[in-house]
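Below is one structure, written out as structure tokens; the observations come after it.
In this view, the complex is presented without one of its protein chains, the others remaining in place.
Per-chain residue numbering starts at 1, and chain names A and B are given in the order in which the chains are listed.
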Amino acid sequence: MTDIPEGKDETLGDVLRQRGISRRSFLKFCATTASMMALPPSMIPTIAHALERAKKPSVIWLSFQECTGCTESLTRAHSVTIENLIFDSISLDYHHTLQAASGHAAEEARMAAMEENYGKYLLVVDGSIPLGNPGYSTIAGISNYDMLMETAKGAAAIISVGTCAAYGGIPHAKPNPTGAVSVGEIIKDKPIINVPGCPPIPVVITGVLTHFLTFGTIPELDHIGRPKVFYGQSIHDRCYRRTFYDKGQFAETFDDEGARKGWCLYKLGCKGPTTYNACATTKWNNGTSFPIESGHPCLGCSEPEFWDGGGFYKALSMPTEDISKTVIYTAAGAVAAGVAIGAIQKGRKNSAVASHSKTTIDDLEK
Amino acid sequence: MNEIDFLNWVRGPGFQIAVIIFVAGIIIRLVEILMLGRKPNLAEAKGSAMRSGLRTIFSRSIPEKSTFKRSTFVIVTGFIFHIGLLITIFFFTPHILLFKDVSGLSWPALPTPIVDAVTVVTIIALFLVLAHRMSNTVLRFLTNYEDILVWLVTILPLITGYFAFHRVGATAPTLLALHILSVELLLVLFPFTKLMHAFTIVLARWYNGAISGYRGVQS
Partner (left out) sequence: MSASLEKGINVLKEQVDSTVAAFFSSCVHCGMCTDACLFYTETGDPSKTPILKAEPLRRIWKSEYTLSGRIAKLFGLGKKVDEKLLTDWETLVYDSCTLCGRCSMVCPVGNDITLLIRKTREGMAAAGHAPEGLIAATKRSVTIGSPMGVKLPALQAQIRHVEKDTGLTIPVDVEGADYMLLLSSMEIMHFPEFIGAVAKIFNKAGVTWTLSSEAFEATNSGIQIGVSDIAAELVQRTVDAAEKLKVKTVISPECGHAYMAIRWDGPNLVGKSFNFKVRHILEVLDELRQQGRLKTSSMDTQKLTYHDPCQISRRGGVINEPRNLIGMFAENFVEMSDRGKMNWCCGAGGGVSSNERADEIRLKVFQRKKDQLDEIKPDAIISACSNCRLHLEEGLEEYGMDIPLLSLTEILAEHLED
């Protein structure tokens, strides 16, 4: 992120060459990207061609109610990769965590970038927007809402990075004291790409950028705005512990025999079955592993409301409320109600018996 | 409402509402029945009402030979789908976790592939039951809307459960939520339909056995 090259007319190809990236490793990157995005190999030259000639796009990054985890995730690559370089090569005109400027100077930079690239810049947002009281989160005295509205106006597209920006995330969790909402709930007239995750996987972010740079369009999205290439399959469907699930072999605790044998973590609350994300395939920390591989159940962080699923260690089939109490109270109430109703009905029967008039043989015909 | 919202709702408030209706409905209905009471039998007994009543609760599950011959289809399919429901409801790991969460009790599950196969068999049996109900003159005559409704709410959890397990047709959270919702529908309708027989059968068989047993006949 340091040392942003001069001159906004440079192409990505120029930048890469300046950085000493060989043509070979560049093509290799293009091949990997193609396969990651499920494109046929015939598309590799197209990607390479497009990327080489892509103009450095202007990017404005807004951070609202967030924890900076997403930025951390993104900048915490262990080695210099082409993904990083691609990321480096964008013209990050505004990112208040990363930029050197602050206060009014920073805001001026934002205004300038907006003006210069009106209608063309990419807007990246992390964090949710508080609608309860704008005072909950402001930057340079501007409420998150106002800043988003203002900045979104000239954006070509918006990328909501992280579950907070995509779906409200943790700030949105019950009881949602700030009235936090996602970007998509406010902005309705711009293409929005949701890249959820708490945090999202770094390559997913660069993948989306690559796609945008290559095709100038946004990738195909699923029904909740996520790029299908990365969020098309559930953790459960790609989980290497799946065979254990299918056979019904489960770890009961974190340190039992089953846990040591690497059995399925369903009983420990794994949300893999209802979570769509790329963790099980791309993994984390440069492909080292992902949570389930480390023995921890999936939290479902790339799904909306993942915080309100009744607890991370509660199995998916368990109710989220305290049903035993419900049953006890209901039963007690119902016995009382039943006795009352029963008494009324018994009374009805008794009065029928009381009003019985004896039937004799003279009463058998009408 | 997005699908995870939906899932969280059916796992949370939705399930709670369903359980309240189910538990309250069942208890009220049982109390309602029992409080009507029975007059004591003044005739001199020839056998034990108690012993016979208890026995009939179990023995009525086994049809006597000539009855089996006359109602073979109903009995065989009935057995299959009842046992199937028993297995799929009570011996599938995720379900046991649910019961454990509610009651604190837990028991061993059957291997998932077996439960899966049983589900298919049960669904088939229930379709046969419906086909028979619609084609047999007696059953068609007997059938009312409630019978169809009960059939539907019984088979829905099986079908939705099957799809949720195999993850086809929709996204996983939606499938799971639909499955749970179908169960909630079953729970809500339970006390107000013939599904109640699952509980009142004990009373009915007991009374039948006791009435007969008092006269010295094992019914």
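One rule holds in what follows: a contact is a pair of C-beta atoms (placed from the backbone, for glycine too) under 8 Å apart; a residue touches a chain by one contact, two chains touch by 3 or more.
Not measured: the values here are computed from a predicted model.
Novice: For a quick check of understanding: of B:51, B:166 or B:197, which residue touches the chain that isn't displayed?
Specialist: B:197
Novice: Pick out the residues on subunit B that sit against the missing chain.
Specialist: Missing-chain contacts on subunit B: residues 28-29, 32-39, 41-44, 46-47, 56-57, 60-61, 63-64, 66-67, 70-71, 74-75, 78, 136-144, 147, 192, 194, 196-197, 200-201, 203-209, 211-212, 215-219.
Novice: Touching the missing chain, which residues of subunit A?
Specialist: 341, 345, 348-349, 352-353, 355-366
Methods note: only the chains that are shown with their structure count from here on.
Novice: Quick check: how many Å separate the C-alpha centres of subunit A and subunit B?
Specialist: 40
Novice: For subunit A, which residues are in contact with subunit B within the complex?
Specialist: On the subunit A side, the touching residues are 167, 223-224, 234, 236-237, 245-248, 250, 266-267, 273-274, 276, 300, 303-306, 308-310, 314-321, 323-324, 326-327, 330-331, 333-335, 337-339, 341-343, 345-346, 349.
Novice: Under the stated contact criterion, what part of subunit B meets subunit A in this complex?
Specialist: 2-5, 7-8, 11-13, 15-16, 19-20, 23-32, 34-37, 93-95, 97-98, 101-104, 109-113, 167, 171-173, 176
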